[in-house]
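Here the complex is missing a single protein chain, while all its other protein chains stay put.
Right after this comes subunit A.
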Amino acid sequence: MAFQIVINLIIAFMWMFLNESYSAPGFIGGYLLGILLLFLLSKFIPGTFYLKKFFKIISLILLFIKELISSNIDIVKLVYTPNPEVEPGIFALPIEVKSNWEITLLANLISLTPGTLSIAVSNDNKQLFIHAMDIDDIEESISSIKNTFEKAIMEVTR
């Protein structure tokens, strides 16, 4: 991905040199041309086309913000019910992501989603221990949410 961005920057600078106009609009025009060239030549360049990953990163950020807002609505509801009948608990979630970077991102995402808070990562990096606000009815739906998060993270990193 970094390789493709560097190539795109080089094309943009070449475009500026060829035009002999060293300005921001010239750079942007060259960058757009570079995107077109990279798209046409994406078969011959190793790795997937980098704008795809860029859009996936943006969708991950949007998911982050959406989950943050919905978790806050949940907390507000919980705070304002007179006698909340919650049953908190800790459960283990087996994770597929491997590198430290991905695990950190996943733990942060889980901490900001409704009703869950990551407590610890096991020593072999294969389990994540999560404190849930209401363990009875949510555990199933939570695991499905985790699957969507893990999928989104894996799509970004691989």
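Throughout what follows, a contact is a pair of C-beta atoms (placed from the backbone, for glycine too) under 8 Å apart; a residue touches a chain by one contact, two chains touch by 3 or more; residues count from 1.
One rule holds in what follows: contacts and distances are computed from a predicted model.
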Chain not displayed: protein name in its UniProt record ("Electron transfer flavoprotein subunit alpha", "Na+/H+ antiporter subunit G", "NAD(P)H-quinone oxidoreductase subunit 2" or "Glutamate synthase (NADPH), homotetrameric"): "Na+/H+ antiporter subunit G"
Residue among A:35, A:107 or A:156 touching the omitted chain: A:107
Touching the absent chain when the full complex is considered, from A:97, A:133 or A:153: A:133
Chain not shown, touching residues in subunit A: 68-69, 71-72, 75-76, 78-79, 86-92, 107-108, 111-112, 115, 117-120, 122-123, 127, 129, 131, 133, 135-136
